[in-house]
Structures are given as C-alpha cells and as structure tokens.
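One structure coming up, written as structure tokens, with questions to follow.
One protein chain is absent from this view; the other protein chains keep their places.
The chains carry the letters A, B, C and D, assigned in the order they are written, with residues numbered from 1 in each.
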C-alpha cells in the first residue's frame, strides 16, 4: 500500500487530497490480465481519485470471494459462475464489473493425446482444481458430445494445474487458461491442445469479474465508482500502450518474482480483445449473459432455483 | 528433640504394615543409632520423620512440636547417594544452601573446606560419574551436613567406606555433633560402629516395637575402644537382639 | 585362574593413572579379598578384569589365556546394584540365564530357590522400586551368581546388609564356592569380613603395587572366629597396611 | 501427586464452555457463518453429510493414516536402530533425514505424484514423511541417552549387541519413543489430510476441500470435527498403550 504513494503518483499533483483506502484481492498471481491495475496505480490514476489502493494476492481460489463477503477486503477478482454459487450459498456478494467478458478456461490435453473431443473423456482421468463447477463444465461438454459423464474419472489435483498434466498424472486438465497455462506448457516443451468449453454447450461467461459484498456496495458506492473510473483509465492506457502497460506490471513484480516477458506479451494479445467490447465502456456487464449462466447453473443443480440473475450483479453509477 | 509415638505405616502397594506401633524418642544433643535386619523398616522410619511420607497412625514430634509439614525441618541423608549427575561435586554440596537462600560465597567457602576434610580435594569440579562409590557417599554426606539442620538423619552414611576413611569421617561427625550440639539419628548395619559412636542404640525388629540399649561407654570415644571387652559385649548383645535370640 | 600382570590404567578424563603397575594372581578355587582405601582403584580393577575397559599397559589372563575379549568370561557384581527397574526381582535374576540362552524353566526353578535362600521370598514379582537397599543388593548378588561363571568378581556384595543377613549370605557364598569350586575375588571395606572369608587378602594402595597377605585360618570358617585373637591380629595388621603405617 | 485415575470431566466442561462461547460469539459477534459456522451448524453439517463422511471419506482417511503410521513406525525403528548400531550410517543418514523434513511438500508434490501416482501410496507417503521424523528423533535420542552402566552390566554377562539392545536399550528408550509416537500419531492425521490436498478422490481432507470451494462451511467444519476426533482417538490409543508398557513406574 505504502509503495503506491511514492514515485509516479506524486507527479500528477494529487497529493493534497485525503486518501481513502481500498483493498482488492487478485484471482491469481499477478499476470497480464492485471496490467490495468498496475498501470493505473503507477500512473497515479487512483491517487487522482483519492484512492490508496492495496493489492493483495489470494492464498486459495475462493479466498477473494470469501474475504470480500466478510468485508475483510473491499474488492475481489473472481469468476462469474462463482458469484452465483456464492449467492446460492447465502454469501452476500455481487459482481460490479466484468474484466474478461469471455471464457479463458479450457480443457488442456497433451498434443499427442488420443482425446480430441469431450466424448473421449470417457475412461480418462480429468484433473480439476477442486472446484465443483468444473464437474458441471465437464458434464455439460460430455453430454453435448453424446457421452456419459459417469465414465470420466474426475480427479482433484489441488494447486498444481500445470504439473498435474505435465507429469501425466491425469489425461486432461480443466482450469488452465488459454492465455496463460497453455502458453507456458508450450514454452516449457510440453505442447498441449485446448478444447474450448463454449464449443460444447457451456454458455459464454465472463471469465473474470470484480465482486464486492452487498454491504461494501451500499456503503462505498461513490468510492467504488471512482475506483472503476481510475481502473478504466488504466485499461485505456494499456490498450494504447501495450508495451508500457505491461512494463508497469513487470516492474512491480521484479523484486519478488521475475515474470517472463514473452509469456505475458502473448497473454495480453489474447486478453485485450476479450476485455473491451466495441461501443461499451470497460466493465459493462451483460444481463443476458448473467441470465444464461444462472439458468445453466440451475439446470445442473449448482445453484438453488431461487437465485435471481439480477441479484448477482450491479452496475456502478 | 525427636519423639515418635505409636507409629504405624504400610506402603500403599503392600499388604502388611512395615512399621507397627513403633515408639521412641531422641533427646536434644543425643547421638542415637538405629539398627535392624535388612528390610525391617529403618529407611522407612526416616522417610516418615523427614516428612516424605505420612504415618497411617501415630505421631511424630520434632523439637516438641507435632507439625503437619516436617519437610525441611531435619536433614536426611538417603541410603542411595542421589547425587545430581548434572552438577559438579561442589554444586551438589551447595544444593541445600541454594535452596535455603544462604549467601553463596560463605557457603562455598564452607563447602570447600569440607571437601578437603572428606578427602575429596581436587574433585570439587568433577561430575559424579567420575567418582568411586565411597567418594559419592562422602559427597552425599557433605551435602546433608550443609543443610545446617539441628537434627541429622543419616541412612548408612559410611557404608561404602574403608575402615580408615570411615574412622576419619566418624571422628569428624562426632566433632561436628559435639561442637554444634546436633542431634543425630544414625542408621548402620555395622553394630561395632553403632556402639562406638552412639549414646543409645535402637534395635528395630519387623512386626515388633524397637528395643532401646543405652551404651555406657565414656566420651570422647576413640577408635581403639573397638578392642575393649565392654564394646565386644555390647556387640554380642546387640547381634543376638537383632536375630531375636535374646528372647529365647 | 586369574593373573594380572603390571597393569596400568588411567581414565581418559583424568590426568594421573589410577592403577600403576599392579600385579597379582588368583589360583583356581581360591577365595581372595581386595581391600584398600576409598578411591584407590578397586572397582577399576574389576572393570579391567571383566573386560569393560582395556588397560593402558600390562596383561590380564583368565584361565591361563590372555584373551582380547574378556566380556562374559567372569561374573561381575557391580558396586551399584543396577537393577533394571522395568523387570521384577525374578526377571532381574533371570537376566544372565536369558542372555546365555539357558532353558527358562530350569533357570526359574533355581532362581526361585535362591530367592528364598536370600530371604526374599514373597518379593519375586515385586519391582525393584519396592525393595529396601539391602534387598536390592541381595537381588544383585543373586543375579551375579546366576551367570554360572567360574570366576566371581564381587564388588562390596554385602555392604548394605545387617550383620545377621550378611553372615547368612557369607556362609552361603562360601558353600557355593566350596561345593562348585568357584574362584572368588571379593572387594570389601570390612577388614574383618575380608579375613574371615578369604584365603588371601590383597591390599591396594593408590600409586603403589598391591600387597599380598595370606590368611592362615583353617576351614571351614565360622562366624565365631571373629572373636579369636588370630583374626584380631590380622585385622590390625591389615588396618595399618591400608593406612600405609606398617612401612614407617 | 499424579496417581489419581484420569477423569474426563474437566476436559468435557472446558469443551462445553468453549462451544457455548463459540456459539454465542458467532451468533452475536456477527462472524460470517461461511467462514466460521456456529457449533450447532457444524453438527447440522455432520448430520446432513453423515452418509458421505462416515460411509466413504472416513474410511479412506483412516486407511491412509494407519498404513502410513505403521510404515512410519517400521521405518523409524529400522532407521534409528541402524543409526544406533552404525555411526557411519548415522553420519550419512541424519542430515538426509533433516533435509527430508524441510522440503516443502508442495514443491515435491509433482515428484511424489511422478513416483507414486495418485493412488493410496502418495497419501501414505505424505503421512510417512510427516510422522516419521518425530519418531526417529525421539527413538534415536532415547536409545542414545540410555544409562551406560546398565549396558556395561549386560556386557559383563556376555550379552551381544542385539541382546543389549533388546534387554536394556529398548526398555530405556521406551518413554522417549512413546513421546515421539504420541506426536507421530497425531501428525498422521494431518499427513493424510495434506496428502489428500495434493490430489485425491476421497478422504476427509478431500471432502473438506471440496466443501470449502463450494463455500459450504458447515461441511468443511463437519469434516474438521471428524478429523479432530480421529486425532484425539489416535493419541488416546497411544497414551493407553504407553501406560500399559510403562506400568512399573
């Protein structure tokens, strides 16, 4: 947090404003998808809005949502269906903005695998990072492809999406991103193929959204709006200056963990078209997409029938 | 100084009492020996007097007072040496002074003098594992003396010593006893020793009260008295008493 | 049976040798006592003979053979009783038989007989923590006897016993010795005991060779011999020898 | 001082007080129940999920745990004995032993999986890795710190090293061994759970994790409850065994 007040932030001349603290937790370790945040921070956009942003990393996939719901943090990067599931379990959170508007999550198989479409999952070990949601993904895909989900051996692989596949402990893995895990595996000499979820009946969803608790939304409406204004400005900058935007991310990480520039570059190329929609401002959510996702979750008994799509998200003013 | 009245004691694990209705008294400044067959309960009496165990029946008075907590009132030298292996000879000897909170320097001076008197010079800084059996016993004896208590309960203090060293230690004990007016209750299996050093000898027989034999020898006692016929007579009498023969 | 020649030994931790050029021999079937001041090295000699330590110089022959590994060749009764607290009295006594792999039944019968002889009947199944000092010593003695070795090294075996029990144990030891033709080397601090039981007495003086005193008393020895003038003479002679006075 | 029969009521009273405080704290203090559910909700979860918990996952975890603990004991005993008898082996092996404890499981999880696959053995391996260290250290220290005078006595009886070992050194090392075994027994539960994080299809740890990702805290804590009871049970069994073995005290 303290670091964000030094350096470029001062140049913008916003130092006199009293700053409000805002905490956001990422969905994963910092990677290309988070460039807009680091850019906005380094360019002083948050400072301009009177925001002192603290970026935290999660310990576990579900931490951001839970911590946000418990008001330990203000904002959480999370997955669209996860918000609906949370509401269904009585966890009071809402999505406030879509960051990546389309799926990144794919099923990865080794390049020379005999698996070519979901019906080939039958009799194979499918690894997933302990998200019940992934079982529904696989089920939907297999049923669409005319196979019986019971034939797949679903295996919980814990934290290590990548090495589970690379060590041939599983025949396929779901939960890796086509902009990240796929590129990494290819680069490290373990070529893989991706099977898209949306090709086999899984509805188009926003891979990453930002969520906050009902209470935070009610109490800090103005602050959140200012946050998103600054974040959007950051995203605009990244869109127009890809190299520089990425540079802010890499620079921020340098001390603790050297990111690989080429991987992040490729990643950002894939990401940017999925983040901004022509004619819509950054973060705009589609009621239609929410309805489809919630319907699909209901059909697969992942959420209770009384979950309303419109409760799952809210637009910022 | 020490009065034991109708003492009865039975170990919790055991089915018969070790001590059954035992009574005796020791006057201030007296030197009394306690003899009896192995397993007759001598050490048990010491456990009771020192307060390590409570009698099932009977009373124990120290200095005329029957106290609930007798611990720390008398000095007990146990039959096993029980030296603390992690302390040097000097530190073992200083233990009672430490516990009493006596000034360290003065206690150390006294301890070092006594180490020399006990023939242990050069061993002050040795750990007990380096000592011979008799040396360990002497350290244990010194430690008991260092409590400074007026009543000394000594359980076979010189049992592991050769004649000469034993005589020196006896003479020294007698001098401490006389000069400082201590009261001593002394367990030994050596009847000669008992007769030589004591004013009275108590003979303990299991399942029986103890018999009191005053020793009519003059003071100071010298080691040459061992060869006198009086001593030989006491010796034979006591030997027979232990074996229970004098009653037949 | 046992020949010790120019033995020299120094503890690694210590700066001067405990034993310096010691020589003596024990004939088969002989009963020899070893006396000397506390700390003179008696127990150390036993450690060397039994093979627990190796001399710095000199040789040790057992049965005429100078073996490298003497462990298990002689029976050593240590000065401390060293009973295993997790074994009952009987099981402690059976230990050597177990180690030798002797049939359990026969050994148990023998052990039980001996438990009775040693006045410990009723204690076969007791754990050592329940025994008195003298009882522990007797158990330790029985355990040593149970090794069945021809040479017995006994380090103050009866030091914690009252006169009567001691006399019984002595008589018993002598009967085993005579009947089974054992060779016994016996450490004691009781000169009377040494004279009464031995064929010869070895007097150990630190920094000096040991002196050999044959005891010209007839066999069988009875406890009443204690009162004979011959014994008294030996006793005085040996006492003076330990203190080093006879050389002046 | 400590002779009285072990009575359980103070622990029970304490636990009840703790539970009531917890229930109140959650209900009044407003701790969100998706993070820390109240005891009553946990009991609810236990009932709701009882068929899965007890029918499937408990058995799986118990199997991993017992197999692992048994292997640990075997391994720890053999290693301590080897180290005890061979100073060379000790010098070679002790450092490896310590290193084995500091390697973070998450880092070698792939290696583990490479070797053991996702079968029972990978979880057993984790249990062994976690529980054998306290065992080895305490057993080996116990063996080393035995009274050398007793050992000497047995040597004079002509006992060979094996006899000395069994008749003197092992009994003297038992108290220390049991200290280690108590720790190891409890850690075997933890080991099984961690093993299940690294990849599993059943087991209480697996169940808890899935419940956690489904944001069902009642299920998470129901499995935690079962795991804790398992740990307490393991400890108690060892404690009873210790009492029996060391009854001469």
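Here is the rule we use: a contact is a pair of C-beta atoms (placed from the backbone, for glycine too) under 8 Å apart; a residue touches a chain by one contact, two chains touch by 3 or more.
Just so it is clear, the model here is predicted, and its values are computed rather than measured.
In the full complex, the chain left out of view touches A, B, D. From the set D:45, D:171 or D:205, the residue in touch with the chain omitted from the display is D:205, counting the whole complex. For the chain missing from the display, the contacting residue among D:76, D:159 or D:224 is D:224, taking the whole complex into account.
Checked against the full complex, the one of A:162, A:195, A:274 or A:307 touching the unshown chain is A:162. The chain not shown here touches chain A at positions 29, 56-60, 63, 66-67, 70, 72, 159-163, 166-167, 184-185, 188-190, 255-258, 260. Remark: the residues of chain D touching the chain excluded from display are 1-2, 4, 6-8, 10-11, 13-15, 18, 31, 35-36, 87-88, 91-96, 98-99, 101-104, 106-108, 110-111, 114, 133-134, 137-138, 141-142, 144-145, 175-176, 178-180, 182-183, 186-187, 189-190, 193-194, 197, 205, 208-209, 212, 220-221, 223-224, 227-228, 230-232, 235, 249. Not every partner is drawn; the one left out touches chain B at residues 50-52, 71-76, 78, 80, 82, 84-87, 95-96, 98-100, 127, 129, 147.
The rule is short, and it goes like this: only the chains that are shown with their structure count from here on.
Ranked by C-beta contact pairs, the top pair of chains is B-C.
The central chain of the assembly on a C-alpha centroid basis is D.
In this assembly, the C-alpha centroid of chain A lies 85 Å from the C-alpha centroid of chain B.
Chain geometry summary: the mean Cα position of chain B and that of chain D are 51 Å apart.
Across the assembly, chain C contributes 80 as residues in contact with two or more other chains.
Under the contact definition stated at the top, not a single residue of chain A touches 2 or more other chains. Taken as a contact graph, the chains are arranged in an open line, each linked only to its neighbours along the path.
Remark: the chains found to touch one another pair up as A-D, B-C, C-D.
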